[in-house]
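I'd like to ask you about the structure that follows.
Just one protein chain is left out here, and the rest sit where they should.
By letter and in written order, the chains are A, B and C; residue numbering begins at 1 in each of them.
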Amino acid sequence: MKRIGMLTSGGDCQALNAAMRGVAKSLFNSGEKVEIYGFENGYQGLIYSKFRMLTGRDFSGILTKGGTMLGTSRTPFKTIREPDAEGLDKVQAMKQTYYKLQLDCLVILGGNGTHKTANLLHEEGLNVVTLPKTIDNDIWGTDMTFGFQSAVDIATTAIDQIHTTAASHSRVFIVEVMGHKAGWLTLNAGMAGGADIILIPEIPYDIDHVVQKIEERDQGGSSFTIIAVAEGAISKEDAELSKKEYKKKLAKRPYPSVSYEIAAEIQKRSGREVRVTIPGHVQRGGAPCPYDRVFASRLGAEAGRMILEGKYGYMVGYKNREMVRVPLKEVAGKLKMVSPDAAIVKQAEMLGISFGE
Amino acid sequence: MKRIGMLTSGGDCQALNAAMRGVAKSLFNSGEKVEIYGFENGYQGLIYSKFRMLTGRDFSGILTKGGTMLGTSRTPFKTIREPDAEGLDKVQAMKQTYYKLQLDCLVILGGNGTHKTANLLHEEGLNVVTLPKTIDNDIWGTDMTFGFQSAVDIATTAIDQIHTTAASHSRVFIVEVMGHKAGWLTLNAGMAGGADIILIPEIPYDIDHVVQKIEERDQGGSSFTIIAVAEGAISKEDAELSKKEYKKKLAKRPYPSVSYEIAAEIQKRSGREVRVTIPGHVQRGGAPCPYDRVFASRLGAEAGRMILEGKYGYMVGYKNREMVRVPLKEVAGKLKMVSPDAAIVKQAEMLGISFGE
Amino acid sequence: MKRIGMLTSGGDCQALNAAMRGVAKSLFNSGEKVEIYGFENGYQGLIYSKFRMLTGRDFSGILTKGGTMLGTSRTPFKTIREPDAEGLDKVQAMKQTYYKLQLDCLVILGGNGTHKTANLLHEEGLNVVTLPKTIDNDIWGTDMTFGFQSAVDIATTAIDQIHTTAASHSRVFIVEVMGHKAGWLTLNAGMAGGADIILIPEIPYDIDHVVQKIEERDQGGSSFTIIAVAEGAISKEDAELSKKEYKKKLAKRPYPSVSYEIAAEIQKRSGREVRVTIPGHVQRGGAPCPYDRVFASRLGAEAGRMILEGKYGYMVGYKNREMVRVPLKEVAGKLKMVSPDAAIVKQAEMLGISFGE
Partner (left out) sequence: MKRIGMLTSGGDCQALNAAMRGVAKSLFNSGEKVEIYGFENGYQGLIYSKFRMLTGRDFSGILTKGGTMLGTSRTPFKTIREPDAEGLDKVQAMKQTYYKLQLDCLVILGGNGTHKTANLLHEEGLNVVTLPKTIDNDIWGTDMTFGFQSAVDIATTAIDQIHTTAASHSRVFIVEVMGHKAGWLTLNAGMAGGADIILIPEIPYDIDHVVQKIEERDQGGSSFTIIAVAEGAISKEDAELSKKEYKKKLAKRPYPSVSYEIAAEIQKRSGREVRVTIPGHVQRGGAPCPYDRVFASRLGAEAGRMILEGKYGYMVGYKNREMVRVPLKEVAGKLKMVSPDAAIVKQAEMLGISFGE
């Protein structure tokens, strides 16, 4: 008999339900008796003991559903050791819920922030298995995260749609893609959408080179240009600031996002009309793409296997096309970034894409 | 022998190419000898005599392509009688191009602004046939415009995608849909996406009623709310201002768009977190949906028939499921708005949708 | 207080759930006390008294879901007066269930067969309101049925996908589209997908004209041809047979469907390789398109209005952009076919599409 707690934490994304279904099906099909408790709204449910027992029926028909049937919330790691408004010790409260329900293990689905708390709980003695969820694909220790490919599909569709308008109106168009820290999503959607310029946090841009690329295209007979910009794109000058200085500068920035700043700079230097489109939250919503459904299901099955084997303290990751078990302490607090020397970046450059360097 | 000039003007949308293909195919297949000249970038091409001859090959394979192969631009009607920077009389220049090419007719595809200029050219003695293009579906004299259903599809997909995130995070989400003057697109996408509140220019909203609806949903156990807001949504107070006063107020509004104002007001009154998503230009791009492809092709064929019959001075419209010929002077300068008493509005209310009234 | 029975009958299609949600929401929001009983698997549930009470929760989140949450089945009208295997009088059994539950009204969603039985029940004294469901759009008394536009979208996507292969391989490709009796779906999907030849039941084809069109295209430099064929397409010779003779001939036909017969004939006459693709049941499945969601919701709301007004014996239809009430006896047993002289057919011909006449 196994008693499992399950929760999803952080921003929602596609295939969370598919992953949970994978865990549940592999456990229910194992022959062993299993009870699964779903906590509501991420760690909040664990802290405040809000949960419900989940049966096979709860996991039926959710493979293709976006979002998370458990709800989610962001519980900042920074303040996890601080008491809540009522004076409650959050970490102790989570442990109490765990022990009260006599859980054998917590299955936690989340991104970078989530993994810090998951590791903390593991260090506090709880059995934890995690699954790498994020549209950013920036979790250390795994080649891929679920949600990513679905988000690539949506962001690419946005670029495709902008393409026809940009071409018809001979305009420069910026499509702002999600990703404050890592550029994977922008890089892939940009390449898939045929963007001419891709600006990502890992490769600070020089606005003059951006303008130069636009003008080269113009001279080559292409009257429009598509720029895919990550939310966290940064100029070379700003990249040289200290983190603190940059934050200060950002706070005073007269633009709602970096894309508008880039648009204004291009307009100033080239006189060209620049339009900005920000698909925003749509990138994390809707049905998961087939790739994510398969991938999340497989990760879920592997999490089930770990639980059946009684192996805890790991994230299920995917390295070189194999499922791997990554110790939580190795995952927590690290990010997987795009290297400016990565093969995919070099290939993009060969295709004529400018990173504004 | 017929010599036809063709141009697309105003914001681009889906099925412009399909419509032009419809005109061309019906003319080329008619047995009559036909030459088609395509003007670049809207009226600019007509003014400055930028054109190319189009053959069957140009119209092949474009049925499913978004944008316009001729390019487009906005030529403001207000200043059409004013000379350009070089002192050129724009209206005379258009007439000269027309006569120089010995055209029998101009086929003009565009929205409301475009139709004013088209009517002017007709009044100046040119033969003109027009086709109703706009994602807003606000052209007077026709039940439907091409581009509209494609835009509904895209805006609905955005709402669908937001739905899963809103539900997972128990949030209020605003999706801002295109439409400065008419609410057709927001109304249809809102109903298709299952929005709980729909705010359109034709039905000024009371923010207290918006908040009340959110709270009713909350009490009914629905922790999230989706609001579809047209770009031109307006509050009851603002609707009572004169046009001039409102413009002045808008200029000072500390928000990038009405959605952010509504979000701030809800947050202020209810303490709830509200997120705004603005799909923006993606709504007019990408491949036309099957409905628009058929509809635009049919309109194009009817335009071809009119040209073969030598009937000029009309827009091809669609009324009560029949193709009709609407005199240009009746179309120009009028808008087709959503009536607050329209059956679709009443039905939406029966479904529980609030218009914030 | 109103007690309503609800059932879906015949082949499933998109937007059945949306329509039922429309009925339920409009009733639940009316202020009146309403109970809704859902019968399982069409008339079977009514005959054998299989039902469950449906609450607001049952209708939540189903707007975008394909299929029918009540299940459906085909109950042949021809044998409705015959006792079942156990000797049960089916019509009496349905009446008994109705009276036992003290229903005020039955809401029945279905196509042509379903309407015959619905009319019978109405003639037997039950209160009945119906909604026009079918991907075939062949229900008499309404310009549109829900499911149709969704099916057009799917069939068009299939033609789009075949297009690239046909062009790459210089092949003749037949896409067989659903529709045994009416050609609306094939006609619209064919036009939207850019088919070169469209064969529908209402316009018998001459295989020589089909081959001629293929050869004309070849001579014009188009090495491939797309043919959209309705399931019920019929040759001129076969169309002259009596119904009985034709059935006899069909029974002996050495091909699984008319498409294969046409393919074989083309191959025989022209030596060309012809491929057949039959998307089949996918055309009636998956999420409803935005058009159908809005349309089905509106029809549902109007059904709700009729029930609140106590008007029974009608199908909710849509004529000239207005919701109308069509007496059931006018609907039952009639079909709405494509007229060979319809404007849309003539426009298709102007576009160069051959109907094989």
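Quick note on the criterion: a contact is a pair of C-beta atoms (placed from the backbone, for glycine too) under 8 Å apart; a residue touches a chain by one contact, two chains touch by 3 or more.
For clarity, every value in this text was computed on a predicted model and none was experimentally measured.
Considering the intact complex, the chain excluded from display touches A, C. Touch with the chain omitted from the figure is made, among C:Val258, C:Ile278, C:Ala303 or C:Val345, by C:Ile278.
The residue touching the chain not shown here, chosen from A:Asp153, A:Glu176 or A:Glu261, is A:Asp153. Only one residue in the set C:Asn29, C:Gln96 or C:Thr157 touches the chain that does not appear here, and it is C:Thr157. Checked against the full complex, the one of C:Ser26, C:Asn41, C:Ser235 or C:Ser354 touching the unshown chain is C:Asn41. Seen across the whole complex, the unshown chain contacts chain A at 22, 25-26, 29-30, 60, 63-64, 143, 149, 152-153, 156, 160, 188-189, 191-194, 222, 289-291, 293-294, 297-298, 300-302, 304-305, 320-323, 343-344, 347-348, 350-352.
Against the chain not shown here, chain C presents residues 8, 11-12, 14, 16, 41, 65-68, 71-73, 154, 157-158, 160-165, 167-170, 173, 256, 275-286.
Keep in mind that, in the parts below, only the chains that are shown with their structure count from here on.
Separating the centre of chain A from that of chain C, both taken as means of CA atoms, is a distance of 42 Å. Distance between chain A and chain B, defined via averaged C-alpha coordinates, is recorded as 35 Å.
Multi-chain contact residues of chain B (touching two or more other chains): 160.
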